[in-house]
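Following this message is one structure expressed as structure tokens.
A selection of the complex's chains, in situ.
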Amino acid sequence: MTRDGEEALAPVLSAERVSKSFGEVQVLFSVDFDMLPGEIHALVGENGAGKSTLVKILSGFESPTSGRLLLDGEPVSLPANGAAEALGIILIHQEFNLAEHLTVTESLFLGREVTRFGVLDRRFMRAETRRILDMLGSHVDEDALISSLAVADKQMVEIAKAISRDARVIFMDEPTAVLSREETEILFDQVRKLRAKGTSFVFVTHKLNEVMELTDRVTVLRDGQWIKTAPTRLLDSDAIAQLMVGRELSSLYPAKHEPDVDEEIVLSVRGLSTGYVKDVSFDLRKGEVLGFSGLIGSGRTEIMEAITGLRSRLSGEVLVHGTPLAADDFMEGVRRGLAYMTKDRKGRGLLLEEGMTANLTLQSLGRHVRYGYLDPASEREAMARAKRRFDIRVRDDRVRVGRMSGGNQQKLMLAKVMETGPKIIIIDEPTRGIDVGTKQQIYHFIAALAREGCSVIVVSSEMPEVIGLCTRVAVMREGHLVGMLEGDDINEQTIMRYAAGLRRQAS
Amino acid sequence: MSINSGGEATTIRRRSWRDVDLRAVAPFAALALLIIIGALVNPNFISITNLANVATRSAFIAIIAVGATFVISSGDLDLSVGSMVAFVASLMILFMNSGVIADPGLMLAAAMVLTVVIGSLCGLANGLITTVGRIEPFIATLGTMGIYRGLTTWLSQGGAITLRSSELQSLYRPAYFGSVLGLPVPILVILIVTAIAAFILYRTRYGRHVTAVGSSRDVARYSGIAVNRVRTIAFIIQGLCVAIAVLLYVPRLGSTSATTGILWELQAITAVVVGGTALKGGAGRVWGTICGAFILELVGNIMLLSNFISEYLIGAIQGSIIIIAMLVQRSLTRKA
Amino acid sequence: ADTKTIGVSIPAADHGWTSGVVYHANRVAQLLMKEHPGLKVIVKTSPDPATQANALQDLETQGIDALVILPTDPDPLVNAIKEVKGKGKFVSIVDRAPSSNDNSVRDLYVAGNNPALGQVAGEYIKKNSPEAQVVVIRGLPIPIDQQRQDGFDKAIAGSKVKVLDRQFGNWNRDDAFKVMQDFLTKYPKIDVVWCQDDDMAVGVLQAIEQAKRTDIKYVIGGAGSKDMIKKVMDGDKMIPVDVLYPPSMVGTAMELTAAAIYDQIPVHGTYTLDATLVTKDNAKGYYFPDSPF
């Protein structure tokens, strides 16, 4: 794709001076946006910048308050609720959009089932599903229930769903947020293939290296305003990041702080096994940041849940400050200063129907009890503190959490966990769906915690994050802890080799 | 990554097999257990006549519960079915008593068509109040339950409405008491209705949409499914099933009263849930529902045939058995 | 003339017999209002005791001078009735008497005779088929049902009539049909069915017909619905007799009450109606084709 080519082509779909308000809160201000045939267009911006909103407007899931949309140069009003699919316009939602009771095949064909003489052609649909999943390199069983899938697999199903449709334009709202490097690669290959056939993509992401790697043009939004649209090759990640946050960013990762070798061991896991995880042992020192890396489904989440008591252990024990922690008792862990932040924001992390304060204090209500009842003033205070500390930005203090932007939800969740005042913090995917600016804040926050003497375990599928943040990295594979890397060993190649099973430490 | 893919796929398949199939089998296991208990309690129990009696008389609840499976799968609830039976049956008999058509055969046919139409309209009313009026189905159908029951009481002036023409009566009687190839008509009707329902639920686009709507309204809407239409149609199917139940009910006693069908809604819902369909919507199990209806009817039958239970305690034992049946079902699903 | 108000509180029409009560209450209300120009008669129905207690309060709110009540269930309503009586109103209780049925509760008691309903049936069976094997279908578990059972048991005490089984049919045709089907499965030989209510008799007859059993000699219902009276009149073998328990008794009570408040006739105490045995010979006199029951 060359610059000359771009000018010759007329846009497939474009937005002219589009604005959007929810009630009386305006979130998009007169934004222009266009997509050329066969291009991959990155849409970037901070959390809450309005990316998802814009993408929803362009795919018919929201209607603009003012401004107009053009399809092939003609003004259109897109039909609501995904009916724009008929026009070849498809959106992969930022939050999952799958029904738990359906199987993979059923989800893939939902709303456009194939029938023969009025009867569902189940054989055909299954075969087709298998074909698409294979193309994406996904091992998901086409008959598995969505409810039984891991988060990453659900994302792959979403992607398969979009790719399987005859699309002219595909909007992908942070499709790689929960994917590992490998899966991301496969996805990119498919995207490039479709681009060659003339499909256009809009790719929303916070991973700027992916923007550089894949996309042809970049549009930056900030606070609902259009900032810049430019060919990717004229920019670099730092320039994009700067455009997004409107200031220069210092280095993303803080200086690492190695704990002393004779520092107290605060958490010790001995021979822990669950249904899937086998015989995992490791120690965590005071002030240490320990990373857990591995492929999707390697059992990292499962081991963390077993440690904290959210999941039953089959064998093994967990010592906190040298004394054993009871199994299956999450609250005892919390009382002893152990905290866990889930990666499943929507399903396990936050009450989407409630406000921010109710969520923030849910796990630590005991701190707000005065004479046996909850003190609203004390809760408000905590909320104000958390907003400052974690830079939670909302335009409406009483918004339901479900309507906050993804990044702010993530910050709120972190704030909620930190409210318990933990000394050992396990964070599962700390920066899922978070913009660079916020990422930097969170990284510095984690480093600060460690310096103050807290110990942190970071479970992450983003290799740079683990590498940039942790002083030691554990690598998991198929339920086993296959390697514990330190110092110079902490690099992408080595981690990858352990994760893929090409190397293994004798334990 | 590709190396372990084979292993992963099989475990997943095994897991979903457990999830799906055993839960579907559990009600049938409970049914088998009950039949064994019944045979121990009274030797007459296992006779063809008795079992046929039980199956036959379960027809009303079974057929209504098939409709309820649709409504419940789509995430709604219909409390009005019991009084709808009374209302539709009253109108059917009143029509036949009106004598507007002289020929009995024609009259009967017309009455049956009318019944089906009225049933569907009642269902439609429920559906529209719930979806367009956006009222919780529990409350909406509690309201229409009062309305249908009230109208029936008013039509019958509190008494009974009885089919007057004995010619029509004897013409219509076989629809309940007759049998085809040795199979009582009601049992045949149950099987046909259930087979059609299973086909619709599992093999058609509409059925798929019912499951999706019950599982998540938002996902369904975003997939371009007309959620309110799917829900309304489920209510219409429920109304249709009620009408079919009425077609069997009227020839049995040839009369209705304001008390016809009282509490049938709870029985139908119980049959659906005992059959393995979750009340919060999602997956519907039509054959399980039928099995649930048999179970309910059998429990009563066994109790009556046993000689050691005080008539005062029957309700208590019935309640306990339902709870025990559900516990058995749970433990079966968990263990295996 | 004098303006007076009579409140009539009766059970909601939930089965045949109560629908007859509603019918007769409304019929007599019209008659009385025609007869006494200043009189207002308010008829209210209630499905259960708690609602009926509320209805009594509401009637009082409307300013009644006299109350005629046929309680859904007498004992739970005693306090509510006393409340009305305590305000100096004239109170008539119909049919169902509370356990303490004296002047502190009511002025007039028009009694349907529940024990007699059972007793008459029992005696008929004892006389006509002295060695009968009988199955009994009861109504709902409330006291009037118990009284009927007691009357029945008293009548057959000491005879060779044998009760094989008793179960509740809830005064409902469908339930009676089911219970009878199971009785037929359970007992190879049944001579007589006593189901104490004509509504339930409908279901019983269908169950017998379906099973094509010929051992059952006859079925005794009760109350005197027009359909069953018709059968008796026509000489139906399965329904040779019926035991009367006329829903029109509420009308009787209303007439007596009107007489008490208008004509100042001293009406007090208990008026017991018979549980007449309706046979082929006297059936004509009890046949009201216009009644819903």
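Going by the order they are written in, the chains are A, B and C; count residues from 1 in each one.
We take it that a residue touches a chain if its C-beta (ideal position, glycine included) is under 8 Å from a C-beta of that chain, and two chains touch if they have at least 3 such contacts.
Everything numeric in this text was worked out from a predicted model, so none of it was measured.
Composition notes for this entry: the full complex, per chain label, is A x1, B x2, C x1.
The working rule: only the chains that are shown with their structure count from here on.
Using CA-based centroids throughout, the chain positioned farthest away from chain B is A. Legend note: the chain whose CA centroid lies nearest the centroid of all displayed protein CA atoms is B.
Centroids built from CA atoms put chain B at 45 Å from chain A. A straight line joining the Cα centres of chain B and chain C is 34 Å long. Separating the centre of chain A from that of chain C, both taken as means of CA atoms, is a distance of 72 Å. Listed for chain B are no residues, as none touches two or more other chains.
Multi-chain contact residues, meaning those touching two or more other chains, do not occur anywhere in chain A. By the touch criterion given at the top, residues 61, 81-83, 85, 93, 97-103, 106, 110-113, 115, 118-120, 122, 139-141, 143-145, 148, 182, 295, 297, 478, 500-501 of chain A touch chain B in their complex. Contact residues on chain C toward chain B in their complex (touch as defined above): 12-16, 18-20, 22-23, 138, 141, 166-168, 171-174, 177-179, 181-183, 185-186, 199, 202-203, 206, 210-211, 227, 291-293.
Those residues of chain B that touch chain A in the complex are listed here as 1, 3-5, 8-9, 12-13, 15-16, 19-20, 203-205, 208-209, 211-212, 214-216, 218-225, 281-283.
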